[in-house]
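Only one protein chain is missing from this complex, and each of the others stays in its spot.
Residue numbering begins at 1 within each chain, and the chains themselves are lettered A and B in the order written.
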């Protein structure tokens, strides 16, 4: 009896997962349909950009700086063992630009922005603010969802630029203190190691990261269950689901990049 | 209203600085690949480009002066490589400059090195095709190496046949038996050659395996870290060394025998009656000499191969130390 029960449970979980993916796809399709419709809620878009971009900058900067610092400190001894410390800037720059910068920034933003959107829209749904908007003649999907997804999509790449730059700066500080590498030498080596094949796919990928953060946050919040508990669930599941999705996108991005750039 | 205006300004600042970072990065990367600025085309062609890629650096006397723009097959063994070169440097390149393909340090992305031409040759003009040197590849090296090994094997076979004839005492060779010294010489030569050829083939298979594993590893750091590989490399190289010494010794022996024969000591009179044997021995000698020369060459080439460079330097250092003692 027990195994039957377990199998039943697994199929249920799987079913609900598929259901979620399906609903999310419809939600995304609706986003694309509505985002081309007039009127454009430009003011709200700017407000969201400010909220998501400027207000996340400090967090992204601090994390980026620490990541750059720690990453360099941690990998230094290993390279030193082979007398390859001079490769440090190249190694750090490639890893940060290609992977660490985008994914860390995206995860931080999934935590900050994704959960924020989930909770905000969730509580708006619960307290009928979304219905109130509808009644007030404003399409809440356009006003709330489209603007937010757009904002995350366009702000995340910029946050990643900042994050990358600051992480590289943190790495430079370590190199400067430990290895007496000058600013010019460090960044000369950094840009020597980098190619467009490193920068461009990583940048394109961040748009998708931003889109995923906005989409899932809005999706979870917009279809929030009634009650205050629903808001918590919306915020929480937005973060969890987004983080998972980020890694999946990252995985796909690597494959696509591999095809086009021949890593 | 005040609040939103300052928000807008800050948002604008945020976006502009972010984009500036991106544009700066794009510019700097592009600048490194000589995408902007004044550049001039220069061409060369190779038989083999060794995995050279678009965007690889071009160096003139060790200075980065440009990048590879285009790689094009023209004919079955001819690959034309188009490069863009910094205009300022371009003015110094002479028509007899030579392009070679090399690898950029340990982590092996390929570069084109332009060796400056000498003397009073005319300066290149845009689009000029300079001549090139093909670099010895590890694979090629192994190919000639295994050919040498095959030659050594054939050689041993020939000598074996001769000894058999001697042992069976056929024809004039029967008389040779009396000349015990020569027979003994020949025998030892045979056994030396046999073992040395065996060892050579062993070494080569080891080397092959090693190179295969080298090709499989993604980066050199991984290989260097792998001390087992390093040890094996050492063992193989020392084996090779030993083999050469042995082959040299063998050749010396055979030479001595031949000298004996030529000097007319012992068996000469009888041998002169058997011109077939003489011819055989002669050709064997040439083969043998050739083989040992090639082996030396190969070892020399190996020394220049960057992977083994360190080991040979160490050998030399040890030798010096011993000399000091």
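In this section, contacts are C-beta pairs under 8 Å (C-beta built on N, C-alpha and C of every residue); 3 or more make two chains touch, one makes a residue touch a chain.
The definition used in the following text is that contacts and distances are computed from a predicted model.
Student: Assuming one chain is omitted from the figure, identify its UniProt name from "MucB/RseB N-terminal domain-containing protein", "Acyl carrier protein", "YciI family protein" or "Methionine ABC transporter ATP-binding protein".
Tutor: For the chain missing from the view, the UniProt record says "Methionine ABC transporter ATP-binding protein".
Student: Could you tell me which of the visible chains the hidden chain touches?
Tutor: A
Student: Considering the whole complex, which of A:6, A:29 or A:132 touches the chain not shown?
Tutor: A:132
Student: Taking the entire complex into account, which one of A:123, A:189, A:206 or A:243 touches the absent chain?
Tutor: The missing chain is touched by A:123.
Student: Name, in rising order, the residues on chain A that touch the hidden chain in the full complex.
Tutor: Interface with the chain not displayed, on the chain A side: 39, 120, 123-124, 127-129, 131-138.
Everything below uses one rule, namely that only the chains that are shown with their structure count from here on.
Student: Once bound in the complex, which stretches of chain B touch chain A?
Tutor: 4, 7-8, 10-11, 14-15, 17-19, 21-22, 25-26, 28-33, 55, 106-107, 221, 224-225
Student: For chain A, which residues are in contact with chain B within the complex?
Tutor: Residue positions touching the partner: 46-47, 49-50, 53-54, 57, 82, 84, 87, 157-159, 161-162, 164-165, 187, 191-192, 194-196, 199, 203.
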